[in-house]
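Below, a portion of the complex is reproduced, with chain positions unchanged.
Labels for the chains are A, B and C, by order of writing; each one numbers its residues from 1.
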């Protein structure tokens, strides 16, 4: 039996939608108030979806404590209570939209994942809620 | 990188589950209290899922303000604070169940979408919550 | 020990914000789209707050099944899946705003309550959510 496990994490951070390669006016035209110089923030929610068989002994697809440690170390510890533009190197030149945030989360999981779980435990997707009405999903396919 | 964007909208409306081609008794047998003559209402929630690449300059898959305007004009302006049976022509002879509501939403998006976004921006699905426990999803496939 | 019990109920209904004593234009000026002729609806939530001592034998302040039956019979059975303006006599000449809905709920509880619970079980207030952002609270004081 193969199941999909969804595991959700929350963190608060600041971002500014601003591309340093463009001028002020152009950023303002593209991002509106989201380009305000000092940034604004969100209570972000991240959900990982992991596909795996179920261990017949434990009845679990993946040890959640292991997954939690991996996500804490690879992602949350760097993002929580941070200004993503200023304090996360990946967003120095990349606009920290929810889309790029999802891409960075997946990139970090690609680095941290190997060796942590058996090969049959597959990270399928990452979803990020910026607010209840704005969601970005990134599949880990191909 | 291809992502899926989820964007949620809410509106309040009235509907009556009643097929004018059938008699009172038959409607009552099929729809129960939902066939009450004066209708009842819901705080509906709609979520669109859009698949797209991420623009390397803006970091965004789709300009949300453009999507919001499209949805406001094509759907919400006609549905918000309306009686779907009486005020939305599509439901004159079609029962405004959540299923048919999703079909009408997708039909309207098919009309309004072309030319608004580049061809690579794909509307994948529509989901409607009538209540937190009743959901209808319609894929925009094939 | 005196506690307050909160108990929540949901129902879906239609209302139209319209005062039949005023003309169309005046209603439109006051209520805007909420005056649309065929009404619109909501998933309403009602919460009753009941103050009571705790029964030392049952550990309960009030038997919830008794409260549920009272609310079902006195309120929900008449409101659920109904058009409040057309099908609830109290709203024939009274605009079914959330305020007046709370007043009507309290009036009905005043009729149904006596004799159901011991005198020490006090109905303290009624709260109604029309949406997550619009709430009306009515105290049962004096």
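The rule is short, and it goes like this: contacts are C-beta pairs under 8 Å (C-beta built on N, C-alpha and C of every residue); 3 or more make two chains touch, one makes a residue touch a chain.
Please read all numbers here as calculations on a predicted model, not as lab measurements.
Novice: Because only 3 copies sit in place here, please give the count for the whole complex.
Specialist: All together, the file's complex is an assembly of 6 copies.
Here is the rule we use: only the chains that are shown with their structure count from here on.
Novice: Could you please state the distance in Å, as a whole number, between where the Cα atoms of subunit A are centred and where those of subunit C are centred?
Specialist: Roughly 43 Å, centre to centre.
Novice: Quick one: which residues in subunit C touch 2 or more of the other chains?
Specialist: Touching at least two other chains: none.
Novice: Spell out the part of subunit B that touches subunit A in their complex, as residue ranges.
Specialist: It comes out as residues 1-9, 47, 49, 54, 57-61, 64-65.
Novice: Touching subunit B in the complex: which residues of subunit A?
Specialist: It comes out as residues 17, 19, 21-22, 30-32, 94-97, 99-100, 102-103, 132-139.
Novice: For the complex, give me every residue of subunit B touching subunit C.
Specialist: It comes out as residues 10, 12-15, 33-34, 36, 38-43, 80-83, 85-87, 131.
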